[in-house]
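Please read through the structure below; I'll follow up with questions.
Excluded from the complex is one protein chain; the other protein chains are retained at their positions.
As written, the chain order gives the labels A, B, C, D and E, with residue 1 at the start of each chain.
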Amino acid sequence: MSKEQNEIRNKANSSSRPRFAGIKTFMMLPHSQDVQGLDFAVMGLPFDTGSTYRIGARFGPEAVRSISALIKPYNAYHKINIFDYIKGIDYGDLNVLPGYIIDTYEAVAEEMRLFMDNDVIPVVIGGDHSVTLPELRALYKKHGTVALVHFDAHLDTADSYFGKKYTHGTPFSRACDEGLLIPEKTIQIGMRGTYYGEHSLKESTDRGFTVIPADEAFDMGLDNVIKVIHEKVGTSKVFVTFDIDACDPAYAPGTGTIIPGGFTSREAIKLVRGLSGLNFIGFDVVEVLPDLDPSKITSCLASNIVFEFLSLIALMKKNLSRG
Amino acid sequence: MSKEQNEIRNKANSSSRPRFAGIKTFMMLPHSQDVQGLDFAVMGLPFDTGSTYRIGARFGPEAVRSISALIKPYNAYHKINIFDYIKGIDYGDLNVLPGYIIDTYEAVAEEMRLFMDNDVIPVVIGGDHSVTLPELRALYKKHGTVALVHFDAHLDTADSYFGKKYTHGTPFSRACDEGLLIPEKTIQIGMRGTYYGEHSLKESTDRGFTVIPADEAFDMGLDNVIKVIHEKVGTSKVFVTFDIDACDPAYAPGTGTIIPGGFTSREAIKLVRGLSGLNFIGFDVVEVLPDLDPSKITSCLASNIVFEFLSLIALMKKNLSRG
Amino acid sequence: MSKEQNEIRNKANSSSRPRFAGIKTFMMLPHSQDVQGLDFAVMGLPFDTGSTYRIGARFGPEAVRSISALIKPYNAYHKINIFDYIKGIDYGDLNVLPGYIIDTYEAVAEEMRLFMDNDVIPVVIGGDHSVTLPELRALYKKHGTVALVHFDAHLDTADSYFGKKYTHGTPFSRACDEGLLIPEKTIQIGMRGTYYGEHSLKESTDRGFTVIPADEAFDMGLDNVIKVIHEKVGTSKVFVTFDIDACDPAYAPGTGTIIPGGFTSREAIKLVRGLSGLNFIGFDVVEVLPDLDPSKITSCLASNIVFEFLSLIALMKKNLSRG
Amino acid sequence: MSKEQNEIRNKANSSSRPRFAGIKTFMMLPHSQDVQGLDFAVMGLPFDTGSTYRIGARFGPEAVRSISALIKPYNAYHKINIFDYIKGIDYGDLNVLPGYIIDTYEAVAEEMRLFMDNDVIPVVIGGDHSVTLPELRALYKKHGTVALVHFDAHLDTADSYFGKKYTHGTPFSRACDEGLLIPEKTIQIGMRGTYYGEHSLKESTDRGFTVIPADEAFDMGLDNVIKVIHEKVGTSKVFVTFDIDACDPAYAPGTGTIIPGGFTSREAIKLVRGLSGLNFIGFDVVEVLPDLDPSKITSCLASNIVFEFLSLIALMKKNLSRG
Amino acid sequence: MSKEQNEIRNKANSSSRPRFAGIKTFMMLPHSQDVQGLDFAVMGLPFDTGSTYRIGARFGPEAVRSISALIKPYNAYHKINIFDYIKGIDYGDLNVLPGYIIDTYEAVAEEMRLFMDNDVIPVVIGGDHSVTLPELRALYKKHGTVALVHFDAHLDTADSYFGKKYTHGTPFSRACDEGLLIPEKTIQIGMRGTYYGEHSLKESTDRGFTVIPADEAFDMGLDNVIKVIHEKVGTSKVFVTFDIDACDPAYAPGTGTIIPGGFTSREAIKLVRGLSGLNFIGFDVVEVLPDLDPSKITSCLASNIVFEFLSLIALMKKNLSRG
Partner (left out) sequence: MSKEQNEIRNKANSSSRPRFAGIKTFMMLPHSQDVQGLDFAVMGLPFDTGSTYRIGARFGPEAVRSISALIKPYNAYHKINIFDYIKGIDYGDLNVLPGYIIDTYEAVAEEMRLFMDNDVIPVVIGGDHSVTLPELRALYKKHGTVALVHFDAHLDTADSYFGKKYTHGTPFSRACDEGLLIPEKTIQIGMRGTYYGEHSLKESTDRGFTVIPADEAFDMGLDNVIKVIHEKVGTSKVFVTFDIDACDPAYAPGTGTIIPGGFTSREAIKLVRGLSGLNFIGFDVVEVLPDLDPSKITSCLASNIVFEFLSLIALMKKNLSRG
């Protein structure tokens, strides 16, 4: 498939076809469910049953795919054409059962084994943040406990909401409870806004997570944030999860639980680029709500973050091949 | 409370306070959770976990309350000031657990007993259509099986979606299975659009329900539709449920599963007014999605339908008092 | 100016210039404040201080002018190129003092004398409905008491709001109090929705006005409505005022106090066309709120109503010239 | 492919997969460019360079595909599961060169030969109305001159705009000039609004076309409109083109050149259904502008019209098989 | 009430009730008009008659209340749960007379005496900026002349607009004229954009006010801005007024008179936090226009600013109790 895919890719990336045309896949990647021999698969996880306030992330994958037509394969910062080092597909959307979080968790964890079994790095477009838990479960079966880099306005380590253990505010409590994460290699960046109380802030640190709130990140400087991430994660296998509300509402209005004071797009991209060199096993970007994104700047930003994820994979493969 | 409430009402309905001002309750009704001695209680049921396509009805009650400030107490068609015959409150919202349909069903059915125990007619603002099931369960405990008048673009009598029994496409299958309805006194009006197959159309009639699709309704004339409803329902206790998508998308764009060819606002109001004389025990209007309703015409239409519901209660009380 | 204007008009109406281009005037009419020798002048009255709920009609004239670029000069129903019989301008906007209704009334009544003095028929784009009062005052100085044809969802004959005599809900009470109208030749069409009480309905009829609520209009048929208008108005000088909320919110979402159950666009245009033959002295269309009109269908409908007004003037001039 | 396609279709149409999930094709049809053995192919023609006012129909195909997820295969009016009689695909989008109308015409006419050569009926989602000309050119090579049924608010038979022969206001002048149409079997329905002059109205009739303006259509009744269409077209091969602005702006706000007074959704669907029995060789629906369609009711209506087109093909095939 | 209120507050702030549910008050505070024994009262002042350009701030209080559901009581920057030190209510909206600025001024100043008489700090959600004048009048009766900290893109010290003394562009001229302010302790921050002339800039400084335009604020650094504020205000009683257009349109699009180059959300919050230690007697945030705020980021930012105001009160009370 490599050759065929290459041709399709070349065609897609040439100037010969208008960017608004055609069936929409991420970056005009071929749509396939055959994952053999691939480096990565982009996939949607259109599930938003875990949302506790504004809702609609089920349409996130469609919106991110749509605007991703603007993205081209050369990353000028990293000086790399990603497709020189990696090949992949748009798998389409994982199966979900809207309204049923536990069933969806099971279905997702099961379906994602396909990627694990084939050594394909999953790059997931959510969905609300509750979807990261089944992703981590699927990864655990292959990789065991992993490090986590988590960008977000919220800690998402509440114990429960309304007495319920599974919502978009609890995935990392559960992941920790289930032993999917290495707590001392779990780092959360960008938290801000208000809390239920001082105890809320400890919900993460009590588990051994490292927390760099937005204010602290700005004070220490983003270069130092990046340094801390590398120190904490080291060479461990790492999953990266990016809640788009880590960015300020001015940059990401189309999300559910907006909090002023977040990252600009420049800062967000800088942070993701700074992860280069880690040992990635998976990625997701979550909480894009297209109905609240009239000019599509939120899904555009998310699509660029996915592209930076792909660039990180490409750099990793490039370095491996140099070995 | 009657006197005090009356005063508040008079103040609210006078021209002395701008309609955009104040804490928003339905029609500026007093907000209270004391239901003793009331005829009706308007309440929100902000639950949308049952939604299978566009989602966001959790914000429906807020939007309907907001625009209801435009409604005044005199119904010129029925020639009645509704508050001359009935008194009531805005109860606020029933407790829900977003993401958890079965738990929410239990909580709602439990909380609604308050109204049953006090002979207060509940007038519910949804929420997606899945919320009608717990309402019917609550009513059953008080009233036994009831007749149903159901306006909708969809039958909502699928057996299941994605293998799941509880969604916004199945409430009336479940209500029938649970023995909450009198099938031969259950009538569904306004269905249209496309179906999975011929069998879909039989899902209702096989249960003994009467179905008047939109096309048939227009062909027979709305006066005859009203006549059939009265014939079917007779003097039985009846619940009225109005899915706003019974109206055409031009009139109700802010809903989840739009289908062209529906009722105009004039037709919708005429149909609800035509129910006068039935023996009402409860009402709901569902599936208002404010994020898809930029000019608020959908929530405005819904608020007028709620007002027509209140007028039906007032007429019923008026007639009883004459009895 | 006639020749020059004609050329500009011809150019404007040809296919040689894109409709989205150029400084926006109504129908690409020349913008001038020289009114000598004209038949009509279109003008904006961007005043919305009288609004009691949603507000923003100050941007109505701009929006109606913008979309009026779509309108061409031939009226196929009346079989008339309006510019064969009338000439006119876009005068721009009348001077207003936002926030100051009484001062604005004085300024408007004063400025409008220019048209009266030059026998130019004013065609006004509002603004909220409070603007009709100063128009009627200006007309009175020239014409004395006049007949009124009033399309609206509301009677606008409240005595006062919040104890204030001048709002967009009271212009016709004031006009009547001030002796500007011939009550028995004042006819109001399209009222619907809810009222403060039975007395509200009498506020107009007690003054001697004729009221044809929307329901009654549909029952009697629009042809009969038109017949009644002609019977009532006869050959008296008549002012026509069209509140865009006479139309259903589906057709005119961009207005302040929406009420379901109104006229369709087809019905609205039919009613205005049916006025042909009356003795017109002025027109206005009011209550277009562009910020609530995302697809601009409301301002488009209003611009077509203005065009129908101009057609009525053209027909009147045509008939006069035949004498 | 038939079996495989059938399975995909069955899966797609079952209740097992949420309608918001997956790569978006029309009605979840398989995406393929292999057209052998098919009855129909749905395709996008995302070209809007011919637009003379509001623009953006290049995103029309994407929007119509997206909301078409709501459509199911059973047509209750015609009592037919369309896939019992026809099979087809979503071909994706035809190649276009944005900004270059003549080149695009050539490319489209060339690429569409694929369907002609394989006896596949093309069902095109535009694009502005300029796209119908290359479709007719492609059809001509196979079928010779054809009959045309044209629903629209505009005649689209101007000779030129701004001195240019090819725009979205001229396709049927050109088609007539090029001898692609049978003028006496060309019928245009729904025209309304204003014109440059009396001559504009004759631009069609002078060519021998039949024109039924909206007003006339309402006066004569839609059943009679349908009768006239059948009489005019008879058994000739016929192309059906539906400009969404044939519908009133209340029903189709998301289009470029809105004119009040158009068809309701009910009327539009009735008219299309009424075409049953003609000898169809192709269809298109054009002028959907998603950026002006905040609640997506326009693209939803268009997607239903495409479904009715497919139903007409299915009925034709069903009748042929009975033959 | 303290205990009861505490319980309500605890319930409101727990995770037991979804944030989208319930009658909307600021931060789910109890709605009451009994102000005895309170530290603060949040209230709406839905008045926009003073607006000179885009209008609609009358819906500001409703929008800010709605999105304030996202706010929790713990301020991580100040390390304080505000309800540990202060108690308060959502008073609802002050009485206004839309369209009548002078009458509204009187009514507001009168009604606000309730808070002064009970030593309750008013925290007002506007409304356009004209509302600050009656607030200052009310405060004057209790506190005499006060210091003012004023964040805004505009000076709001014009002498008049259109010859009128009372608009949203003149409140601080009037406040100065009326002797409500201590000019040398009045400081204005964030001004930018264009002016009528050099004299405009002097309208404030000539009165003795200190002006720190946006450019100067960035040049000197926000820490120094904060230092200057403290130096100027000292221990005087101070009112804080925050016009949301102090923030850049990217962060606060939903306001009337946008000017590029303003504060980011981070900067705005930093500035407000920096006020800690002053002797506060009242606050307002003004000029939120929900109809121009499709993703609600403006009202969200405003709600966070109100929360920071409450935090400042809590800190003040905390320090007082330590004495």
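As a convention for this text, a contact is a pair of C-beta atoms (placed from the backbone, for glycine too) under 8 Å apart; a residue touches a chain by one contact, two chains touch by 3 or more.
Everything numeric in this text was worked out from a predicted model, so none of it was measured.
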Study note, to complete from the structure: Not-displayed chain touches, in the whole complex, chains A, C, D, E
Review point. Among E:Asn118, E:Ser160, E:Thr235 or E:Asn319, which residue is in touch with the absent chain?
Key: E:Ser160
Review point. If the hidden chain were put back, which of D:Thr25, D:Ser51 or D:Ser68 would touch it?
Key: D:Ser51
Study note, to complete from the structure: The listed residue (A:Val42, A:Ala57 or A:Ile71) that touches the chain absent from the view is A:Ile71
Point to revise | Selected residue (touches chain absent from view) among A:Asn118, A:Asn224 or A:Ser295 | key: A:Ser295
Point to revise | Residues belonging to subunit A that touch the chain removed from view | key: 13-20, 69-77, 79, 81, 248, 250-251, 264-266, 268-269, 294-297, 300-301, 304, 307
Point to revise | Positions on subunit E contacted by the hidden chain, ascending | key: 52-54, 158, 160-163, 192-198, 200-201, 213-215, 218, 248-250, 253-254, 257-262, 264, 292-294
Revision key, fill the gap. The missing chain sits against subunit D at residues 48-52, 54-56, 58-59, 97-101, 103, 162-164, 166-167, 291-292
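Going forward, only the chains that are shown with their structure count from here on.
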Check your understanding: Which chains are in contact with both subunit C and subunit E?
Key -> B
Exercise for review: Among C-E, B-D or C-D, find the interface that matches A-B: by residue number, over half of the contact pairs should be common to both.
Suggested key: C-E
Revision key, fill the gap. A student comparing A-D to A-E should find more C-beta pairs in contact for A-E
Review point. Taking each chain's centre as the mean position of its Cα atoms, how many Å separate subunit B from subunit C?
Key: 38
**Study point:** Chain centre separation (subunit D, subunit E; CA means) in Å
**Key:** 55
Point to revise | Shared interface positions of subunit C, touching two or more other chains | key: 52, 54, 162-163, 248, 250, 292, 294
Review point. If each chain is a node and each touching pair an edge, is that a line, ring, star, complete or other?
Key: other
Check your understanding: If you go through all the chains, which pairs of them touch?
Key -> A-B, A-D, A-E, B-C, B-D, B-E, C-D, C-E
